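My questions all concern the structure below.
Every protein chain but one is kept in place in this view of the complex.
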Amino acid sequence: MTPIRVAILTVSDRCSRGEAVDTSGPALAELAQRQLDAQIVACACLPDERDQLAGQLRRWALDGPKPDLILTTGGTGLAPRDVTPEATLDVIERRHNGLMELIRRRCYEKTPRAYLSRGEAGTLGRTLVINLPGSRRGATESLEALLDVLPHAIETLRGQVIDDGRGSLLTRPDVETHT
Amino acid sequence: MTPIRVAILTVSDRCSRGEAVDTSGPALAELAQRQLDAQIVACACLPDERDQLAGQLRRWALDGPKPDLILTTGGTGLAPRDVTPEATLDVIERRHNGLMELIRRRCYEKTPRAYLSRGEAGTLGRTLVINLPGSRRGATESLEALLDVLPHAIETLRGQVIDDGRGSLLTRPDVETHT
Partner (left out) sequence: MTPIRVAILTVSDRCSRGEAVDTSGPALAELAQRQLDAQIVACACLPDERDQLAGQLRRWALDGPKPDLILTTGGTGLAPRDVTPEATLDVIERRHNGLMELIRRRCYEKTPRAYLSRGEAGTLGRTLVINLPGSRRGATESLEALLDVLPHAIETLRGQVIDDGRGSLLTRPDVETHT
């Protein structure tokens, strides 16, 4: 499998103004490189502005670098200006509730507040977009919760596996998948 | 309770072209008959085409045979042509996230990849539509995850139970439900 190409979008009013240091974006990059052998192809930091966020997601996914995966960090909570999920819903073509359910399910053991994240996930073109929380710990624990299923998800999205779970008339897969 | 009337829609490019054998649809039919005493009132196999799928769901639910339940199998993953959830969202009038959450929750013990399914559920007219994965094993395990709650769900959708959980001024239900 060729390396997973990842772009990371940090969403934070304060970081975008230089009033706070973005530690979540770099932590996600390091984790993706180490655990997924991922290649980081783009990084950006934007304020909590729905249109700007939607525009960035669209440009990356449709114009370039067309990453396999865009991870956002921040803006998923209930604070008045948190709109990352809305920006994501504005642009994705196919929703993916299961990935967010898996994050919340697994992070619950660390803290029930995992269920306060409003993060969404879905695909735009051949890119999977996943919203992660803004704190470094919340962001990395959420990504860790997906590490075992992400490679298969990306391979499927790339069209590299015929994942309809049906044996052909000629060959029969040994392992049936679950999607 | 009169038998649950079920229609099964197999979604697969390859099966629709005769390049693969649909084992998932028949397995679902057998399971529904055996475990739910269901009556299979329609079956079809279509390619992964959003408009065709939406049209089939609409015709079955609104024109006939107006089944209590439509089970789809296939097209719920991340493969580029997987659009069964989108076709379902195009036609349903009332979403039902809980049913998909229950499937993923219970199938997780078999494989965490259960959370890769993007399946949706909801109602159209008096029909409940539920998206199941394409593999025979994924489809049947997903349906098994709902067997204990489906009869009550169908009776409620039929309007055969007053499920507002409130005692009337005349009689008082012995068992309170949870919806």
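A and B label the chains in the order they appear, each numbered from 1.
Note that in this section contacts are C-beta pairs under 8 Å (C-beta built on N, C-alpha and C of every residue); 3 or more make two chains touch, one makes a residue touch a chain.
Only a predicted model underlies this, so the values are computations on that prediction, with no experimental measurement involved.
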Touching residue (missing chain; options A:Val21, A:Leu62 or A:Leu147): A:Val21
Subunit A residues touching the omitted chain (full complex): 12-15, 19-24, 74-80, 82-83, 85-86, 97, 100-101, 104-105, 107-108, 110-119, 133-138, 141
Residues in subunit B touching the chain absent from view: 93-99, 101-102, 105, 123, 126, 128, 148-149, 152-153, 156-157, 159, 161-169, 176-179
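Simple rule for what comes next: only the chains that are shown with their structure count from here on.
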Whole-Å gap between the CA centroids of subunit A and subunit B: 28
